[in-house]
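Okay, structure first, notes after.
Only one protein chain is missing; all other protein chains are in place.
Let's turn to chain A:
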């Protein structure tokens, strides 16, 4: 849930999604779900010369499992909060077991 929660805050931000097939797509994040499927709008392929067939594509849906990396805008990531969130995430299952 941490990653889903994290990506939710990036909705509306420009991101670059690198896929496992080496395609890298830059676009505005429209939505993300629990599988980290990603919807992008106003997309632009990073290496357009290599993928001319993507020129006409304006938006896309990316299955979460084919994503290799997502490049984020540094300004919209709160790393301290992310650490806290990771701590909470770690506590969560443990707390459930204890109870």
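Throughout what follows, a contact is a pair of C-beta atoms (placed from the backbone, for glycine too) under 8 Å apart; a residue touches a chain by one contact, two chains touch by 3 or more; residues count from 1.
As a convention for this text, contacts and distances are computed from a predicted model.
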item	value
From "small monomeric GTPase", "Mitochondrial pyruvate carrier", "mRNA decay factor PAT1 domain-containing protein" or "Ribosomal RNA-processing protein 43", the hidden chain's UniProt protein name	"mRNA decay factor PAT1 domain-containing protein"
Interface with the unshown chain - residue positions in chain A	1-2, 4-6, 8-9, 11-12, 33-34, 78, 80-82, 84-85, 87-89, 91-92
